[in-house]
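With one protein chain withheld, the remaining protein chains of the complex are depicted in position.
Moving on, here comes chain A:
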């Protein structure tokens, strides 16, 4: 059960390539898979023994082996702590992934989510025993509606893409209630990939709206496409601020165009952080918008989830919001879990239970902490930081859309690398060696070799100064022909560049015992 990194070393193996006996380098400690560490007979939990009893499994007892190793608690802690040290994280430095809003995750919120009154309550307890939980969800929803200027909110979607699905299902239900089977959904070329995926999943036909030369959508273009598909336009899905980091200047006219065509306006709320407390999407004519609590409202990204995607709805779509519904009444908070129990016309249910309660607690604590004044300051500081990065880099890197100010993120393309042998990918990997997480690369697709930088409001000026100074140095190195800093990067990360092609060609998606071991087991 040893892998290459753990071959028992001998003195003869102490060659220059292997500068230490253990193969480790001080705090850089390699860690095998748990399946290579665990042994039979070890346990990290103690479980009460039972007195004899007659099982009632009806002949369904497990016959198949359950071959999973255990680690004792000290071994398990060490295993997962060592592995954790191979990750970059917000708590270590700037994490400027555009469109992802990697801001600080306040620890108070973690503590609040772990209060037994929130963490240790069951979704199907008698409603009288969870009035505080219902109040919290209701209040969290009220805050979101106030911030966005929208009529109501569906709290249950589990993530941004799920919220999008919720919004577009509401559109579909509203169209059905009108007795119309419209199928065309307009999606700008710069949209997140989830937008067309969501529309297609629901059987809509996606029509791409080309981006204007200045990176924004022209209302006239929307009008033309609507005219071409007259009577069939179901919705427009638009991100605002858009994925080029620009506020859509014609958004009000765009909303009017889609409404005149009989369609609904879905706004992707991924970039809400830029306008929080500054602009209300409801005032712009939006009919539905998902809100990523894990972006704007700081619930932790957790290495890729869990997220939460409450979806705010206009008056027109509100009656179709999915179950469950929470209503404030004189007698307390009422929870509506079945269609039989309400007068609205819910289109159905997105998920079992009531959504990501743990995320509602964190997001609500974040909103209370910031208050109306603090949230407005958040948007202003996020926009300030992005424009500061832009100002410090625009003479060396190429701005595809210089005519508009950036909002919370700034987009560069790779034309400044044209005369070099360095690609956007190489440039990003070189940032890793400098101790930074790279920006979003190759998205949006409307520019070549996109580099989308979103610093968020959490970065101090000093942090931005070091970040931009480093990028300036990298640009100058690239243009001076110092390609080794790029094509060989990362050189100092826990791993060099990984072979993604062979990973996809011959997928290995789980550990299996080395063949010698499997044979030995089979012989037993």
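Just so we're on the same page, contacts are C-beta pairs under 8 Å (C-beta built on N, C-alpha and C of every residue); 3 or more make two chains touch, one makes a residue touch a chain; residues count from 1.
We take it that contacts and distances are computed from a predicted model.
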Name under which UniProt lists the unshown chain, selected from "Sulphur transport domain-containing protein", "Phosphoribosylformylglycinamidine synthase subunit PurQ", "RNA polymerase sigma-70 factor (ECF subfamily)" or "Probable glycine dehydrogenase (decarboxylating) subunit 1": "Probable glycine dehydrogenase (decarboxylating) subunit 1"
Residue, one of A:141, A:358 or A:449, that touches the chain absent here: A:358
